[in-house]
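Only a single protein chain was left out; the remaining protein chains are all shown in position.
Chain lettering (A and B) follows the sequence in which the chains are written, and residue indices restart at 1 in each chain.
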Amino acid sequence: MNFPTLLFYTFALLVVAGAVGTIANIRNTVAAAMSLVLTMVSLAGIYVLLGAHMIAVFQIMVYGGAIVVLFLFAVMLHGDEHEELPPGRMRLVKAASVLVAICVMAGLVRALVGFPELPAAPVGFGRARQVGIALYSDYVLLVEMVSQVLLAAIVGALVLAKRKID
Amino acid sequence: MLTEYTGVLVILAISLVLIAVLLGIHLRVGPRREFPSKQDPFECGERPVTSPRRRIAVKFYVVAILFVVFDVEAIYFYPWGTVFRELGWFGYASILVFTLPLVVGLFYEWMKGGLDW
Partner (left out) sequence: MVVAVFVKTAFILFVVIGVLAPIITWVERKQSALMQNRIGANRASVAGMTFIGLLHPAADVIKLLVKEDVVPAGANRVLHLLAPVMAAVPAIIAFAVIPFGGSYHFGETTIELVVANLDWGLLYIFAIGSLAAYGPILAGWASNSGWSFLGSLRASAQMLSYEVTLGFSVVGVFMVFQTLRLTDMAIAQDTTFRAFAFVEGLFGLTLPASLGWISALRLPNWGIFLQPLAFVLFLTAIMAENKRPPFDTPEGESEIVAGYHTEYSGMRFGLFYMSEFIGVVVIAGLITTIFFGGWSVPYLSQEMIIAGVGHFFGVGFATGFCMLVHFVSFMLKLAAMIWLQMALRWTLPRFRYDQVMNLCWKILLPLSLANILVTGAVILALEGAA
């Protein structure tokens, strides 16, 4: 086993460990969020091994940093006041999450089985230059649409906040 | 190609070892004389009466959402910034179109008082 393979398995193990930690710490939301950080950062390591360098940085910046911090703020917004769902609703939520998990798993397995052997990535693949040229030539419309989604997020945040204050 | 990352792994390992040594020495060497009033969380001499983890102002949550939004926006700027000479005025126009809604959003937030502390 060469070194990159060893690294891949190390990162994969950390990803799974973080994911398990996220589920296991259901009573301690902050610890769960920290486990999620482990998952996100280790995923970035796997992206690097795949040669997707920019995706790795964005993974750490957005998912490892911003999104989990947002989770933590949401947790703090509620404080220590635990509002449990009524048992019936809770069972529904659990059933729904199991269903979603099975669907995602099935999709992943389907994608993996019979996955073709890909040729090696070209030189410079996944670097800022290639990503930039691709984003602003072939995918420029999608980029503009992202900014509309972000605008919706800004307005949505304000609407939520104002309702809570009033 | 992956060799450029060797240094990151090495420095991560060294820093973890260093911190473990520092904390390890401290936890071993330091005295330990626990009694209840010393272990109390600091409250200017009073006993804490409520849990400190109270509900926070929603403003902080708004900041977190704005942070996510603008972090994602920044991410679209980085690749553009490195290749904008090749992209020329077309790339410039597309980044303008990209930025405009967000500037409008920021301005809206500002006018609505979402940025006031």
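In this section, contacts are C-beta pairs under 8 Å (C-beta built on N, C-alpha and C of every residue); 3 or more make two chains touch, one makes a residue touch a chain.
Quantities reported herein were computed from a predicted structural model and do not represent experimental measurements.
Across the whole complex, list the residues on chain A that are touched by the chain not included here.
On the side of chain A, residues 28, 30-31, 34, 37, 41, 44, 53-54, 57, 60-61, 64-66, 69, 72-73, 76, 127-128 touch the unshown chain.
Extract the touching residues of chain B with respect to the undisplayed chain.
3-8, 10-12, 14-16, 18-19, 22-23, 25-27, 29-34, 36, 38-44, 48, 51-54, 56, 60, 63-64, 66-67, 70-71, 74, 77-78, 81-82, 84-85, 88-89, 92, 95-96, 99, 103, 106, 110, 115-117
To be clear about the criterion, only the chains that are shown with their structure count from here on.
Within the complex, which stretch of chain B touches chain A?
1-2, 5, 51, 53-56, 58-62, 64-69, 71-73, 75-76, 78-84, 86-87, 90-91, 94-95, 97-102, 104-106, 108-109, 112, 114
Under the touch definition given earlier, write down the residues of chain A that touch chain B in their complex.
Those residues of chain A that touch chain B are 4, 48-49, 51, 54, 58, 61-62, 65-67, 69-70, 73-74, 76-81, 128-129, 131-133, 135-137, 140, 143-144, 146-148, 150-151, 153-158, 160-162, 164-165.
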